[in-house]
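My structure is below; once you've seen it, I'll send some questions.
A single protein chain has been omitted from the complex, and every remaining protein chain is retained in its original position.
First chain written, first letter: the chains are A and B, and each begins at residue 1.
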Amino acid sequence: MPQMTDERVRAGLTHEEDLSLLHEVSMKTAGVSRLEMCIQCGTCGGSCPAAQDMDHTPRMLFAMLRAGMREEVLRSNTQWICVSCYHCVVRCPQEVHIADVMYALKGMSIRAKLYADSTAPDFSQTFIDMVESYGRSFEMGLASRHYLKHFPLRLPGMMPMGLGMIFKGRMALVPKKIEQMDQLKKILDRAKQLEMIS
Amino acid sequence: MKKYLLYPGCSMESSGRAYRDSINAIVEPLDLHFEEIDDWNCCGATEYLGINLIPAYSLIARNLALAAKQTHPVNGTEGTRTVVAPCSACYLNLAKADYYMQERPSLGVKVNEALAAGDLQYTAGTLDVRHLIDILVYDVGLEKIRSAVVRPLHGLKVAPYMGCMLPRPDYQHRWSDHEHPTELDDLLRALGADVIDYPLTTSCCGGHMTQIGPETAFELIRRLVADADERDAQLMATVCPMCQMNVDAYQNEMNRFFGTDYHMPILFFTQLMGLAFGREPKELGIGVELVNSRNALAHIGVEVPVTQEPTAPRKKVEGLPMPRRWTKHEGRKEAVK
Partner (left out) sequence: MTEKVGVYVCHCGSNIAGTVDVEDVAHWAAEKLGHQGVIIAREYKFMCSSLGQELIEKDIKELGLTRVVVAACSPHLHEKTFRIAAKNAGLNPYLVELASIREQVSWVHSDKVVATAKAKAVVSGAVSRAIQNAPLEELKVPINSNTLVVGGGIAGIQSALEIANAGFHVYLVEREPSIGGHMAQFDKTFPTLDCSACILTPRMVEAGTHPNITLLTWSEVTNVAGYVGNFHVTIKKKARFINEELCTGCGICQEKCPKKVIDDVYEAGLGYRKAVYTPFAQAVPNFPVMDKDNCTYFEKGTCKACEKFCPTGAIDFNQQDELLHIDVGNIVLATGYDLFDARRVSNYGYGRLPNVFTSLEFERLSNAAGPTNGNIVLRDGKTAPKSVGIIHCVGSRDRNFNNYCSVICCMQGLKFAHLVHERTGATVYNFYIDMRTAYKAYDEFYQRVLEEGTLFVRGKVAEVTDAARYSNEKGKLIIQTEDTLAGKQRRIPVDMVILSSGLQPRHDAKEVGKLFGISCSMDGWFTEKHPKLDPVATMTEGIYIVGCAQGPKDIPSSVAQGAAASARVLDKILQKEVALEPIKATVNKEMCSGCRICNGLCPFNAIGFLADDNVSEINPALCQGCGTCVAACPAGAISGTGFSNEQIIAQIDGLLMRNLEPA
């Protein structure tokens, strides 16, 4: 890996090329990522329904991955804007598992604490906390915790919706818990250990 | 009677309860038997996958392992290896876990190591994971559905909304097309509905972005609703509780965000099936949607009982200012510290 010597900094270089990055992301992707097969055609960036809100199109992000721009990649909001619609996945002429690469990048971004906006990672974490406590998701708990922290100003506008949901029986006020919570906990604890090792 | 293992998914018990009610209403006329997977847990939606790989797949796989225990015939009922998930996100997670545990055997080994901590085990490929509409179109068949119709939905202009996680990525090749699948169109036509050409049928509803990036989500919802409206649809039909929730519950907020005035009700396809089979709106959870379908359903002579809406907060809302525009830079400071 080239070092960021003074000479390099003076020359205007902003990052160290970390050529292990591509492989690392591949290994963290569920299934076989095929990231190395990308031909930069832009099918993903063209297909993405949310591209306009992304710092980088997925294609660009993959080019940055190859260039070893670890920090820039993990700071990008692209992986957090991905809505998992799989349009790019089925259209990709090289069958890159794009959506799963995005999931892998989210995880890496959280571990490196490089995400620029905590809304999404916090939401995921809150969601998981609910699941890990009850075995089921709990919309009411999730929504109240999440909105209070991240969207206090959206709350007044959303009141009728929230009340409507409760009123129409579409929002349970108490969580449902699975019976074998201890079993699930054991499984997840072991899984987390395995994740640490790998 | 054909038996299936049912994975209902969390939203069926709350926001998507109308889905569950309407599924219950069509089971009998179509001679189906759904056996719920004992003590199933949340599939993790799209959240867990983005945090930790192995825990995420282990969480999903616990359900597969539990389901695999119920495949054998018991007390005279036939056995089955088919798991039915009515929620597209649940369907995809279950199907994907099953697929990836085979595509990447090392993942399968690790997931099973985790499952072993709870005395469970799952061999990838044991089960067939399928979505409800897949079962209805390909197992039950349109012929049988057509013959159960007593109140054809003639004159009801429906936009068939398949959403994204159902026809894609489709590793098992179950659907007619990734972009413009015809299963929902065909089914709605079998009910007698007037199905419009809806090019956005597999476009995204925004998924969890309503929670974390409303600007992004509102635009996606706007596209769906605006195009359905442009094509004179009276309502949208969906196969997924998340799509229903986003288009229905956030439509009002989206309207305020864009200064638009769309009123596009969205019902589960099973609710429309129930109506066509002659059931009453109330049994099918019709009326619990926030964008009410009353006017749309009047086209087929169905009267939806008026539920008392909470009125007091609405007055206050009218006087409140527009929420500040949410930008993606918000919260950046927080991350730095």
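Just so we're on the same page, a contact is a pair of C-beta atoms (placed from the backbone, for glycine too) under 8 Å apart; a residue touches a chain by one contact, two chains touch by 3 or more.
Here the structure is a predicted model, which means the values were calculated and not measured.
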Full-complex contact with the absent chain, from A:C44, A:M69, A:M108 or A:M161: A:C44
Residue in contact with the excluded chain [from A:L21, A:L35, A:V73 or A:V90]: A:V90
Residue touching the undisplayed chain, where the options are B:K3, B:R223 or B:R294: B:R223
Per the touch definition above, residue among B:E35, B:E103, B:D139 or B:D177 touching the missing chain: B:D177
Interface with the unshown chain - residue positions in subunit A: 39-48, 51-52, 56-57, 59-60, 87-88, 90-91, 93-95
Residues in subunit B touching the chain absent from view: 177-180, 199-200, 223, 226-227, 230
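In the analysis below, only the chains that are shown with their structure count from here on.
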Whole-Å gap between the CA centroids of subunit A and subunit B: 22
Contact footprint of subunit B on subunit A as seen in their complex: 28, 30-32, 49-50, 52-53, 77, 79-81, 83-87, 89-91, 99-100, 102-104, 106-107, 110, 113, 115-121, 123-125, 127-128, 131, 135-137, 139-140, 143, 146, 150-151, 153-154, 156-161, 163-165, 167-172, 176, 178-180, 183-184, 186-192, 194-195, 198
Residues on subunit B engaged by subunit A in the complex (per definition of touch): 10-11, 13-18, 39-42, 44-55, 57-59, 62, 96, 99-100, 103-104, 107, 110-111, 113-120, 164-165, 168-170, 178-179, 202-204, 206-209, 211-216, 219-220, 223, 249-250, 252-253, 256, 287-288, 290, 307, 309-310, 313-314, 316-317, 320, 323-324, 326, 328-332, 334-335
